[in-house]
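A single structure is presented below for examination.
Then we have chain A:
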Amino acid sequence: MIGTIAVSTGSLLVLVGLWSALTNRDIIRMIVGFTIFDVGIHLIMISVGYISGGTAPIISNLSDIGVSYVDPVPQALVLTAIVIGLGITAFMLTYAVNMYEKKGTLEIDKFEELKW
Partner candidate 1 sequence: MADFDYMKIVYAALTIFLTINYGLILQGIIGKIYARVGKRMGIRIFQPYVNLIRQWATRTSISHGVMYYLGPVFRFSGGAGILIFLPIIYGAPIFSSFSFAGDLVLISYFMFLGTLGMALGGGESGHPYAALGVSRGLSQVTMAEIPMIMAVYSIAVQYHSLNITEIVAAQQGSFLNWTLFTNPIATAAAMLAFLGSMMRSPFDVVLAPQEIPIGPPTEYQSQFLAMLMTNRTIFPVAKTILFVNFFFGGVALYDNYLLTFLVFFLKTFLVYMWSVFVGLSFPRFRVDHSIRWFLKYPMLIGLISIIFVNIRY
Partner candidate 2 sequence: MVEPIYLIVIALGAAFLLGLLRKTGSALQIALTLAALAGMVFISAQWAYGIIKGTTQAAEIFTSGMNPPLSINLFMGRSEAVLLLLVNSAAFLSTMYLGREHKKTSVYMLMLLLVFVVGLNGIILTRDLFNLFVFIEIVSIASAGLIALRSDIRQLGAGFKFIIAGALASGFMLIGIIFTYYATGSLNIDVITGMMSPALASAGYIGLFLVFIGIMIELKPFPVNGWGIDAYQASIPPVSALVAAGTATAMFYAFTKITAMTGGIFLNASMYIGALTFVGMNVVALKQTAARRLLGYSSISQVGLLVLVFSLVKIFGIAGGELIVFGLLVSHALAKAVLFWLSGIIGKESINDWGIIRKRNILIVAFAVAVGALLALPPFPSFFAKWELITSLAVKGQYGWIAVILGGALLEAVYLMRWFGNAVKDSFNEEDNLDFRFGTLVPVITGTAALLALGYFSANLSVFENNINWLLPAVVIVLLLLDFLPAIVKNILLIAAIAWYGYPLLQAIEGYRSIFAAIFVIGAVITLLPGFMNKGRRPGFYPAVSMMFAGLVGIIEATDMLTFFFFWELMTLGSYFLILRGKKSKPHALSYMLFSLGGAYLLMTGFSMSFAEAGGTSIALDILKTVSGSSLSGIITILLAVGFMTKTASAGLHIWLPGAHAEAEGDVSPMVSGILLKAGVFGLLMTFIALGDQSIGKINIPYVLSWIGVITALTANYMAAMQEDAKRLLAYSSIAQMGYALFGISLMSHLGWLSALSLAIVHFTYKVILFLSVAGVVHRVKTRNMYQMGGLITRMPVTFFMVLVSIIALSGIPPLAGFSGRWLTYNAVIEKGWLLQGVVAGVSGLIAFLYLFRLIFAIFLGQLKDVHRRVKEAPFWILLPQILLILLVLYLSFFPGAFLRPIGDIVSEFHPEGALVWNGATAVSEFGYWNGEAVMWVFIALFAANFALLFFLNRGAQKIKQFNIVYAAERPARPETTHFAYNMFAPYRKALGFLEYPITTKFWSGVADLMHSIAGFTRRIYTGNGQTYLLQIIVFVVISFLLSNGGK
């Protein structure tokens, strides 16, 4: 149940993030949209690894093996994904800063130098 709720929430966040990225003309808002999108994905990832009744996969004692743990793999993946997301966000922001400095605006439809 928890898993399903989390997956649903994550999916919703994905859609919300995309909506925000697709309807806001302001680049910073688009980036925020992407961040939400990312978060949604991360939530989905974590919840897919959830095992009913499992605890964090940290074994303080070798004798604890046998206790129900959640899947450590999605957790590792999500760590990587978060860092990647962070990198990309930083990256987009840098672009945004530079674009603003060049053109004095952050509206995405002002950057149509290349087309057709």
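Keep in mind that, in the parts below, a residue touches a chain if its C-beta (ideal position, glycine included) is under 8 Å from a C-beta of that chain, and two chains touch if they have at least 3 such contacts; residues count from 1.
Behind the choice of candidates: all candidates are chains of the complex that A comes from, given by their letters.
Small disclaimer: the values here were computed from a predicted structure and weren't measured.
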{"item": "Complex partner of chain A (touching, any copy) among 1 or 2", "value": "2"}
{"item": "Residue numbers on chain A that touch candidate 2, as the complex places them", "value": "14, 18, 21-22, 25, 27, 30, 34, 37-38, 41, 44-45, 48, 73-74, 77, 80-81, 84, 87-88, 91-92, 95-96, 98-99, 102-103, 108-109, 111-116"}
